[in-house]
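A single protein chain has been omitted from the complex, and every remaining protein chain is retained in its original position.
What follows is chain A.
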Amino acid sequence: MKYIDEFNDPDLARRLLDEISATVTRPWALMEVCGGQTHSIIRHGIDQLLPEKVELIHGPGCPVCVTPLECIDKALDIAARPDVIFCSFGDMLRVPGTDRDLFRVKGEGGDVRVVYSPLDALKLARQHPDRQVVFFAIGFETTAPANAMAVHQARRLGLTNFSLLVSHVRVPPAVEAIMTAPTCRVQGFLAAGHVCSVMGMSEYPELAERHRVPIVVTGFEPLDILEGIRRAVRQLERGEHWVENAYARAVREDGNPAAIRMIEDVFEVTDRNWRGIGRIPASGWRLREAYRAYDAEHRFDVSGIRTEEPAECRAGEVLQGLIKPTDCAAFGTLCTPRTPLGATMVSSEGACAAYYLYRRMSEPALPREEMNPVG
């Protein structure tokens, strides 16, 4: 595929790997922030190809994984109501709440639909004026503009049967939380390229300076990731710590100003719980007072639902990079995508699921001659 295949070229990958190997003199621990990057790293086996001194720690950037249990339980409660059409991104349907998931609600008669965009949910609201249409608005800064746009349009169209169940999260406070945890091992970050394509890079220099960590804005294809690693390692070896853009084809310094304005018009910053991690100050968005009418939590009065996070799963440690998924005794035995102990095993972007899907069998990478296609 044009503009994709070019970033998956094995010869260029080898050159970047050679350059990383030639640069590194000491062990370094880098965190890729985004679940999409984790997925790509494991899917392509990038971590197997890096020099031993470069360790990748998988960050908390999977929005499905970090959506708090209480919010899932509220979604399940709303989705089960007979007058509701509940719309969600596909991979939320399998995330377990306290006693069931959205698939189960759908199997029991709930009208749960997979959509690709909140604007599809808005279209359903116009088509079904007699039903309440609720969109499960999760995600990082990447999905927030479209969700804000949906609310904006609902108000413009005078729709009274559309609302969002909001569980939006923000990346910079999570980076801050990771860096200030006493057990933190992270020495450099690969920042999430898509998040920065929306928000720009202005939130990061202060973090890089205060915590003295390199932050490299990084894309998602194999060469993007290797280039991000190369630049982060180069900074670390030189004793530097600044914000570098290795994803310039998508990320501008000031991001997407129109999208930022839309977010700021509709949402305001709030504290939020992250599943497996805990409460992080100023790490989320909620609907502003002016848009309260579009807040599903108010419309359906689910404020009585209070769920404590189960205290049994090590997902919190995985999300902070303290352990690898395979270090957990339950990995692949008690805890599988089928019977997830924690949300990191649920989404295909979750670190545990990525390891389960792609890396249960530990074996060395293949010799290079086996890389050539045959037949």
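Following the convention adopted for this analysis, contacts are C-beta pairs under 8 Å (C-beta built on N, C-alpha and C of every residue); 3 or more make two chains touch, one makes a residue touch a chain; residues count from 1.
The rule we apply is simple: contacts and distances are computed from a predicted model.
Not shown: a single chain whose UniProt protein name, out of "Branched-chain amino acid ABC transporter permease", "Hydrogenase expression/formation protein HypE", "Cation:proton antiporter" or "NADH-quinone oxidoreductase subunit H", is "Hydrogenase expression/formation protein HypE". Residue in contact with the omitted chain (choice from A:90, A:129 or A:257): A:90. Residue A:194 is the one among A:194, A:286 or A:324 that touches the chain not shown. Remark: the residues of chain A touching the chain excluded from display are 1, 4, 8, 10, 13-14, 36, 42-49, 63-64, 69, 89-94, 96-101, 103-104, 106-108, 113-116, 120, 123-124, 138-140, 142-143, 176-178, 180-183, 194, 222, 277-281, 310-314, 316-317, 320, 322, 329-330, 334-335, 337-342, 347-349, 356-361, 363, 365-366, 368, 370-375.
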